[in-house]
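Every protein chain but one is kept in place in this view of the complex.
Up next is subunit A:
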Amino acid sequence: MSDKPNDYWSANIRVITICLVIWAVVSYGFGILLRPILSGIPIGGTDLGFWFAQQGSIIVFIALIFYYAVYMNRLDREHGVDEQ
């Protein structure tokens, strides 16, 4: 291993935290709790909050998982802990 394993783990925790914040904001935030604030933005006969609740959040979830997979595979290699 090129450096301390703790660096690897704290980088992992950091990226997980960022991803989960986005995860919560698009679903619980835009989709539910912040919907009244977003009601001024019209989209296809309704508002942006409705779109996030029925489509937007799902699309963001997919993006988050793939981003995390790419990020972690690179991090594994950088820290020399990838599978050989």
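The rule is short, and it goes like this: a contact is a pair of C-beta atoms (placed from the backbone, for glycine too) under 8 Å apart; a residue touches a chain by one contact, two chains touch by 3 or more; residues count from 1.
What we mean here is this: contacts and distances are computed from a predicted model.
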{"item": "Complex member absent from the view - protein name from UniProt, among \"Branched-chain amino acid ABC transporter permease\", \"Phosphatidate cytidylyltransferase\", \"Cation acetate symporter\" or \"1-acyl-sn-glycerol-3-phosphate acyltransferase\"", "value": "\"Cation acetate symporter\""}
{"item": "Footprint left on subunit A by the chain that the document does not show", "value": "5, 8-9, 12, 16, 19-20, 23, 27-28, 31-33, 35-36, 43-47, 50-51, 53-55, 57-59, 61-62, 64-66, 68-69, 72-73, 76, 80-84"}
